[in-house]
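For this depiction, one protein chain was excluded, whereas all remaining protein chains were kept in their positions.
Our next item is chain A:
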Amino acid sequence: MSVLRPLDKLPRLNTATILLVGTEDALLQQLADSMLKEDCASELKVHLAKSLPLPSSVNRPRIDLIVFVVNLHSKYSLQNTEESLHHVDASFFLGKVCFLATGAGRESHCSIHRHTMVKLAHTYQSPLLYCDLEVEGFRATMAQRLVRMLQMCAGHVPGVSALNLLSLLRSSEGPSLEDM
């Protein structure tokens, strides 16, 4: 299957799966480790990928949340993400996709403007999170947030669906008129 679909399989019992897509292997690995260290009632599975589409030979459980990790220091990272977005089914964007921008701390090294990311997130109606994944403390906090989001997207939190979460996370700041 070249296109990722949200509800293509039955879920495994008490399991939640997250897919991290990004070009920075080391950062993704570190983030995955931080997430697995978190205390969570459900079982967590973290998949890492450089880009989509994923190889179809692997038997994987259904994905509950996709996080696109973009490194603000490299234009290639953004390009890669944009291409991968085309291999994602439209219904995923109802709260099961999230963008994570890293490297905003070192302003001088940023080659991608913040507005680009904001525009991207706004186009795909998905939440945009900022985090310096290189810093241990920020990474741990972000891991906590992602775990919580994942639980909600997998339906393990009674009363809250992914779409509800999306409505709650909707930021009132959209890209300014001149960018549109």
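Following the convention adopted for this analysis, a residue touches a chain if its C-beta (ideal position, glycine included) is under 8 Å from a C-beta of that chain, and two chains touch if they have at least 3 such contacts; residues count from 1.
To be clear about the criterion, contacts and distances are computed from a predicted model.
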Request  = Assign the chain not included in the display its UniProt protein name, restricting the answer to "Centromere protein K", "DELLA protein", "Golgin subfamily A member 7" or "tRNA methyltransferase activator subunit 11-2".
outcome  = "Centromere protein K"
Request  = Identify the residue among A:Q29, A:S91 or A:T141 that touches the chain left out of the display.
outcome  = A:S91
Ask   = Looking at the whole complex, which of A:H47, A:R114 or A:H156 touches the chain that is not displayed?
value = A:H156
Inquiry  = Touching the absent chain: which residues on chain A qualify?
reply    = 3, 5, 7-11, 13-14, 85-91, 93-94, 122-125, 155-156, 158-159, 161, 163-164, 166-167
